[in-house]
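I'd like to ask you about the structure that follows.
For this view, one protein chain was removed and the others were kept in their places.
The block that comes next holds chain A.
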Amino acid sequence: MRYLLQYVACFFAFFSAGFLIAATWTDCWMVNADDSLEVSTKCRGLWWECVTNVFDGIQTCDEYDSIFAEHPLKLVLTRAMMITADILAGFGFAFLLLGLNCVKFLTDEPTIKLRICLVSGVTLFIAGMCFPGLIGSVWYALGVYVERSSLVLHNVFLGIQYKFGWSCWLGMAGSLGCFLSGAVLTCCMYLFRDVGSGRFYSPNSLRKMYSPAGTTVANTYYPSSQTATAKISEGPGPELSSAPVELLLGGSTNLNASIESESLSAKTASVRREGKLLRRFSQHCRQKRIPQDRIMARKNKISNLRQRQRHGTINSRWQLQMVSEVRCRRAGFGE
């Protein structure tokens, strides 16, 4: 659940950062309203003012005066806010990528990874909500609205009246997305922290903690049983009908030998992995100050589980042999 939330937040962060950047550099923050009798679209942005003729499609753009010239306060502040929002959102997104579960960066320290996520969440939250994004775009929109409504109030219908352009909408959408992803990364990850992070005391979370290690060990020990059963359960497809009959036969003769050689070759790797795991486990226990007897009980339980797993797979190996023979007969061999 927590990892899913991370990906959702990453998705939102990517698109909203893109939206914010696009909104900053496009030129349609306000556009002339329909009810003004014009044959051209007048767009005003943060940097340029463009007039597009509706009929022949010629677009004429004019840059505002130099940065140091007199500008309305609204424009300058919106520029500053949007650029801040861009930087914060981009930084938050890039930082979030490092904190994602599927990226191999600081894999040994999940807490640090979690904190990276949290920091980027706060950054995105700030970018979206608190200061620049939403306030910038909404403030600009409000300014446009107030200007227009005051004109209407005074019954002034001359000159150009403006409404929000698509860049303004884009900015609002981007900041909303930033806000959402920041909220997901901070609040929701906090709410769901017990589901995945695994406190060591509950047996359920312990199994979760150890399940990746357990599965890898099982894979190296008995890879054949799993894939083979998967292959057989596919049924007599085109593969089974032609070549794999002899594969199955070979499998049934040489199965025991293959068990021997496989476990020998995989044993060293798995032992090494197990040792690393135990080291990490004891380090964790030292950090959390878990009492010694509890640790011993845990270790015993784990080794019991492993043993049972091993026996279980060997059993399924025999079942596999039976299945393969039956399949062979069904294919019409030797009858």
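Please note the rule applied: a residue touches a chain if its C-beta (ideal position, glycine included) is under 8 Å from a C-beta of that chain, and two chains touch if they have at least 3 such contacts; residues count from 1.
Simple rule for what comes next: contacts and distances are computed from a predicted model.
Colleague: Can you pick, from "Trafficking protein particle complex subunit 6B", "Claudin", "mannose-1-phosphate guanylyltransferase" or "DNA topoisomerase", the UniProt name of the chain not shown?
Modeller: Not shown, but named in UniProt as "Claudin".
Colleague: Among A:61, A:76 or A:187, which residue is in contact with the omitted chain in the full complex?
Modeller: In the complete complex, the chain left out is touched by residue A:61.
Colleague: Among A:40, A:84 or A:101, which residue is in touch with the absent chain?
Modeller: A:101
Colleague: I need the residue numbers on chain A that touch the omitted chain, in ascending order.
Modeller: Looking at chain A, the ones touching the missing chain are residues 56-63, 101-105, 216, 219, 223-224, 226-228, 231, 244, 246-255, 257-258, 262, 265, 320, 324-325, 328-329, 333-335.
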